[in-house]
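Just one protein chain is left out here, and the rest sit where they should.
So that you can tell them apart, the chains are marked A and B in the order they are listed, and the count of residues begins at 1 in each.
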Amino acid sequence: MSQNYRLQNIGLINRDKKISFKFNGKNYFGYEGDTLASALLANGVHLVGRSFKYHRPRGFFGAGVDEPYAVVQLYRNGETEPNIKATEQELFEGLEAKSVNCWPSVNFDVGAINNFLNIFLPAGFYYKTFMWPKSFWYKVYEPFIRKAAGLGVASTEHDKERYEHKYEYCDLLIAGSGPSGLASAYTAAKNGARVILAEEKPRFGGSLLTSDVNIGNQSGKDWAESIISELKEMPNVTIKNRSQIFGYYDHNMLVMSEKVSDHLPQTKKFHPNKRLWYIRAKEVLISSGSIERPIVFGNNDTPGVMLSSAAKEYLKVYGVLVGKNPLVFTNNDSGYETAIEFKKNGIDPIVLDSRKNPSGEIIDEAINLGIKIKFSYVVVAAQGYKKVKSADIAGISEDKKQLGKIENIKCDCICVSGFWTPTIHLASQSGNKTKFNEEIDAFVPGKSKQKETTLGAANGIFSLQNTLKTSFKAANEISKKITKKENEISIPNVVEKKSSKHDKFWCVPLPKGKNYKRFLDFQNDVAVTDIELALREGYRSIEHVKRYTTLGMATDQGKTSNLNGLQLVSEIENKVVPAVGHTTFRPPYSPVSIGAIVGREIGKHSKPTRKSPMHSWHEKNNAVFVDAGVWLRPRYYKIGNETLFEASKREAKNVRTNVGVCDVTTLGKIDIKGPDSAEFLNRIYTNAWLKLPIGKARYGVMLREDGIVMDDGTTTRISENHYHMTTTTAQAANVLSHLEYYLQLVWPELNVNVVSTTEQWAGAAIAGPKSRALLQKLFPKDNVSNENLPFMGYMEADLFGTEARIFRISFSGELAYEVNVKSDSGNYMWEKIIELGQEFKIQPYGTEALSTLRIEMGHVAGSELDGRTIPYDNALDGLISKKKDFIGKRSLQRAAFVAADRQRIVGVVPLDKKTTIPEGSHLVKDSNAPLPNPKLGYISASCWSVEHDNPFSLAILKDGKNMIGKKLFVMSPLKNKIIPVEIVSSHYVDPKGERVRS
Amino acid sequence: MLHIKCPHCGLRSQNEFSYGGDASVKRPELNQEISDKDWDNFVYNRKSLRGKHWELWQHLSGCRQWIKVERDTATHEIFNTLKADEEIS
Partner (left out) sequence: MQNYSIFSLIKNAFSNHENWDLAWKDPTPKNEYDVVIIGGGGHGLATAYYLAKEHNITNVAIIEKGWIGGGNVGRNTTIIRSNYMHDDNGLFSEFGMDLWRSMSQDLNYNVMFSPRGIINLAHSDAQMNVYARRGNSMRLNGIDAVLLNREQVKEIIPMADFSENVRFPIFGGLMQPSAGTARHDAVAWGYARQADSMGVDIIQNCEVIGFDVSAGKINGVRTSRGNIKAKKIGLCVAGSTNILAEKLNMTLPIETHLLQACVSEPVKPVLDKVVTFGAGHFYISQSDKGEMVMGGDLDGYNSYAQRGNLPTLQHVLTEGIAMMPFLSKLKMLRTWGGIMDMSMDGSPIIDKTHIEGLYLNCGWCYGGFKATPASGWTFAHTIAQDKVHELNSGYSLKRFNTGYLLDEKGLGTKTWIS
């Protein structure tokens, strides 16, 4: 297809490189340097989509980030991405895009029926209807509405692209590379400051690329190019195009999204798709420019109506005519710039200026060029459905209330300029309270809140001369304070046209008898009547208006609609604009890729994985792993086709009869040193610690200040002032912080130091009646007899030349030892244990068997210590010292904690001795009671008792102390189970604790 | 992201720290009689006002020291930081 709208000798595109692409299944071509929007316009394609609510035809309105219309579904390298702004997407070979929100096609869209029904669908219509019959909302209406809404289609495939993060520091971060950005970057760089200059577009230069100005005897564009090439050479400067600073966060942290690969057919090897920069800047210069705002008139959403600055950009950057018979509708000088560019390129525009008789250099120039201008004239309505065909125009009275006779003139596009809105988003995000500037009818930043300075058009300065002057000055002042260096730079001479005052006019009145839709928000179909209705119904706060009408809540975030919406509210409410206020700007400035925000922490890397030094042995020996926090632990070691249940039973049984070994490396370990260690432990734990002899371990429970059990574990006195504490795997980090808190803040007088040694030690629990015999083999040089190493004893020993620590402690309830060696020797230790254990029929056991063993012994673990139980509940009240104070003791006096029927741990056995009891079931008195059925307690842990060969569970039961021997029901409605059970002691095996002492 | 000046290590990003709540809460002395009300005030009740707030942070991924930070809860501006043993004036 030929490019009927492409000019030959203008634009910054590379005409040597043709690029072919597909839109809605049709082949087109464009050039390197095009955006999808410019390439489509070059091919005369104006219809790109349908609007959100009424499915009205949508074309291109802007040429960049402010685009409300041209949102497409993109296909790139076998993947698809929804909601891509065609005005931002650079063209690449093989690009494919489709229109969204239309069915079956953008040309014939069934949803457009909404447009004919639009009088029944005013703002908030859905709040007033779809209520009958009652169940129809969810079943009928809502699914219909859901299907109609939404823009593009999200692929449910995994994203193949990679995203990176980068952290950076700089002296000055400069957002935007227009005149103020370039001037300030140059000045600051010359002063030796570390500068980052970010430009969201592919090309640097901002407005200089399209405006007809001279700086230092060069065209604006050439001046920009020379500054950029100089900046590129400077080592203290980083300049980034395709990089948008989208968020200004606390303490001068800004975040930038760099599109590394979106402009390429596919991402290069080892390159990310996007890179997210966290930048901590000493100072921030906001030179983000301004966005042209529309004038509101009838059918102003028809394809072919667009911002005059966009039309100019398509012309000057891309060499594309947005029309051959253009109408320019303006209330200020900017429209003339566009008209003149048309004229220079052989196209005759008509200018409608709402002003009565403005005078200015540019108007004179236009007149001299022979451009047809109508003053005090406005566009009343665009005509044409899928494309502008003509315009109804009329003269307008000075008070802008009365329209003259309506004439219809032919045109194929309407370029509209309603003056400029400073892009204050970043300044506002920093916490800056913006203020309304009557001169320009827009908000500008107020007093700096963080270290930010707003320059140029973003600050409401629209003259190039002033922009450059203030930018050079500000950047010089700011940078020399940081670098203590100053390089004199002479401010270049500027030639620009003197501008005349804009007209405070933003909305064309409706002619009598006409009911044109006049849109404010183009994507969300919010029209003037919608705002009027909201106000009429009492939704008067601007936030109510916004929420009721959805004004400014589309993917363009109201960049072209917010201010006109405010103007309308202020007019109807008879308030000044600042009194109406405006919604606060929050990051992101424009929608930002979730993949980029997340970066590399995806898939297996979404959280760290911790492995013990013996992990590879477990892997080789068919361990099936379980996540314990971020640790991986063997759950069981599979032999043949064993199930979890079979394997864990085998492993547990072997511990009870022979000997087993379990990897306990993941337990938290904390070294405690210092002369006051015993006193410290005495305050931390509920039991007494002052008299623990050297070489002895003790079990302890620690509470939170609210009396709830925080953690349990053993602590061993290694030497006079040295203790070794163990914690549960889950609480290791919390316990360390807890100890540090009390040492540093509460009892700084205690001379104690704590440090985590979890990673330093590998641990193996050797448990079972034959464990001592095995231990003697492992430590032939040491005496590990019951006399020399009794229960809760500790010794240092020699594992064939490797230093080891032996703790005689037991979680399984069997005769057991825990051996620790330095992590590096963990695997050696483990293999030695397995090797020498063969004659004792040793088997490794995993967490599942460990659970079985501890459950039938009545030892508590995480499922009982669930952050809601006190020592009494866990039958640990014997460990509460009456003689001393400790953390959380005072809370144990609470009424609930001392209630006579306080919950307490019990054992539960099914009456039939066969039915396994699902964990998470509840205990009730009457399984047939009406709901809500009062619950007496819950099953915290279940196992198959290998000792008794029947199911056994632990439960936390109300009045558990007095319930032993009672018969209750276990209920698991989720699993449809009712099991009659008997309550027994939680110590189901070896209640006297003889084995551990044997 | 907050930028917190650790009195031991210097300015560091917030992600090196963990939060520890109101720094003005003083744990009652051990072994002392204390009323329910005073104990509840220690364990549960907080002023948590808008504006300047002395609070605890721990430089978890740094020196592991607990520090006191004076921060505005409305603007997040940080005015002052102290070591654990320095008194809030």
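The criterion applied here is as follows: a contact is a pair of C-beta atoms (placed from the backbone, for glycine too) under 8 Å apart; a residue touches a chain by one contact, two chains touch by 3 or more.
Since the structure is predicted, the reported quantities are computational estimates derived from the model, not experimental observations.
Here one chain is not drawn; of A:E96, A:D348, A:D706 or A:D990, the residue touching it is A:D706.
Among the residues A:T657, A:N721, A:N933 or A:N950, only A:N933 touches the chain that is left out of the figure.
Only one of A:F125, A:F375, A:W747 or A:F791 touches the absent chain when the whole complex is considered: A:F125. From the options A:E93, A:E601, A:D798 or A:E994, the residue with contact to the chain not on display is A:E601.
Within chain A, the residues in touch with the undisplayed chain are 52, 79-83, 119-120, 122, 125-132, 134, 137-138, 142, 145-147, 149-159, 161, 163, 247, 249-250, 253, 255, 278, 429, 431, 515, 529, 533, 536-541, 543-544, 547-548, 550, 553, 555, 557, 586-588, 591-595, 597-599, 601-607, 609, 626-627, 704-708, 862-863, 866-868, 891, 894-897, 918-922, 924, 931-933, 935, 938-939, 971-975. One chain is missing from the display, and on chain B it is touched by residues 1-2, 14-15, 19, 21-22, 36, 40-41, 43-50, 53, 55, 71, 73-76.
Throughout what follows, only the chains that are shown with their structure count from here on.
With centres defined as mean CA coordinates, chain B is found 27 Å away from chain A. Those residues of chain A whose C-beta lies close enough to touch chain B in the complex are 249-253, 278, 280, 431, 449, 683, 705-706, 737, 740-741, 744-746, 748, 884-886, 890-891. Contacts from chain B toward chain A in the complex involve residues 1-3, 13, 18, 20, 27-28, 30-31, 34, 39, 42-44, 56, 58, 60, 64-66, 75-76, 78, 84-85.
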